[in-house]
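Here is the structure we will look at.
Note that one protein chain is taken out, while the other chains of the complex remain in position.
And then subunit A:
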Amino acid sequence: MLQIGGASFVKPLLNAWSWLFLALILVFFEVYAQTQTGNTFLFRLYSIQSITIAASQILLMALGLTLVVVAGHIDLSIAFSSGFAAVVMALVINFVGSDAGLVAFLLGVVAGLAAGAIVGVINGWLVSRLDVPSFIGTLGTYGIARGAALIVAGGAVVSIQNDAARTFGNGDVAGVPIPVIVALALALFCHYVLTYTRFGVHTYALGASRASVERAGVDVKRHLMILFVLSALTAAAGGLVYTGRFSAGAANAGEPVLLYAVAAVFIGGASLTGGQGTVTGTVIGSLIIAVIQFGLVFSGLPPYWQFIAVGLVIIVAVIVDQSRDRIAGGRS
């Protein structure tokens, strides 16, 4: 009890550290830009668009993953449910033909989401019915989805010619890029599910104690299935945005984003042991990584530094998480 009293002002600080950290790196890059080049870093449309587009790519992969991690699991297969969806979308658009325009695009979206959902159903089945640990199970489907995506794409990037898709990936509404709108809409939906619904409460409870949820009469198998399908679907949405953005579906569309997506979830306050994490946190985590990526490029530093910077932030996030647990007197 003494501990809690003593830490009463440290705790909210630790809970808000990701916000502070985001503010800090923004200030850092702004000061750096002003003193080195005399230009502003943040206060120009191009910067804001670039950062939010990069963040939305990470966020789309990380949204469903956030719920999976809160439930005490992990989903590595998102790296390729996203690529698989991207490839399937491009193939369907080409199959329907470019004259069909919007119809081809919409069919591509549906097919891409369905392709992603298949990966999610396999994950859900492995984890909920066969009790395969999610780390191993989704590592398996990581490989399977990768192979499937490369096979259907014939090992190549599938180029498309579709205006609707191009607008979907590159257009904007009043200056706000459409990919950012898509990511925000899905983030809002996931936030609602996790914070305001029974499903959300059961997700948190599942992360703390499976027995508590089971004895409360919740169908845990069904719950896990929904979580993994949701995770695959948001990752697939990331793949669709990729196809639209580059007018091409690539099997490895999501691969480089996996590390960042996982990092965003943990920077945002989730814990490997489950039971913690928020969608807002993941949004901040995605923004932190996007600012680091863009900031380093903007500052003219070799882009490879971003890997080191993001790696360091992940480690800081874990240290903060652990000290927060210690202060709360929580058991892990």
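Here is the rule we use: a residue touches a chain if its C-beta (ideal position, glycine included) is under 8 Å from a C-beta of that chain, and two chains touch if they have at least 3 such contacts; residues count from 1.
Please note the rule applied: contacts and distances are computed from a predicted model.
*Asks:* Pick from "Acyl carrier protein", "Cell shape-determining protein MreC", "Monosaccharide ABC transporter ATP-binding protein (CUT2 family)" or "Heme exporter protein C" the UniProt protein name of the chain that isn't shown here.
*Replies:* For the chain missing from the view, the UniProt record says "Monosaccharide ABC transporter ATP-binding protein (CUT2 family)".
*Asks:* Can you tell me which of A:29, A:204, A:242 or A:260 touches the chain that was removed from the display?
*Replies:* A:204
*Asks:* Touching the hidden chain in the complete assembly: which of A:213, A:237 or A:290 does that?
*Replies:* Going through A:213, A:237 or A:290 one by one, A:213 is the residue touching the chain not shown.
*Asks:* For subunit A, which residues lie in contact with the unshown chain of the complex?
*Replies:* Against the left-out chain, subunit A lists 4, 192, 195-198, 200-202, 204-205, 207-209, 211-213, 215-218, 275-276, 328-331.
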